[in-house]
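Presented below is the structure to which this report refers.
Note that this complex is displayed minus one protein chain, with the remaining chains in position.
The block that comes next holds subunit A.
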């Protein structure tokens, strides 16, 4: 997937997704889902244009931090099978 996340936390430097004003309230479901979609859309578009997918890593880090692992696995399986409901 990505090499960015295979780093051990550097002492004193902690990063976690910042506050997103698009999702200011308690329900963060859409925050997780939107970043998942944005990552895949970014990857698809960058590939199509023949550019590096490096900028997409931000979306990956955000959804990886926010989304429960079981949700991500389920969505990835659906993408593989072609049954994912979101527009990528």
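Basically, contacts are C-beta pairs under 8 Å (C-beta built on N, C-alpha and C of every residue); 3 or more make two chains touch, one makes a residue touch a chain; residues count from 1.
Operating definition for what follows: contacts and distances are computed from a predicted model.
Asker: Name the chain not shown, per its UniProt record: "Pleckstrin homology domain-containing family J member 1", "Cytochrome c oxidase subunit 2", "3-methyl-2-oxobutanoate dehydrogenase (2-methylpropanoyl-transferring)" or "Sesquipedalian"?
Answerer: Of the names offered in "Pleckstrin homology domain-containing family J member 1", "Cytochrome c oxidase subunit 2", "3-methyl-2-oxobutanoate dehydrogenase (2-methylpropanoyl-transferring)" or "Sesquipedalian", the absent chain's UniProt record gives "Cytochrome c oxidase subunit 2".
Asker: Contact with the hidden chain only, please: which subunit A residues?
Answerer: 5-9, 11, 14-19, 24, 26-29, 31-32, 64-70
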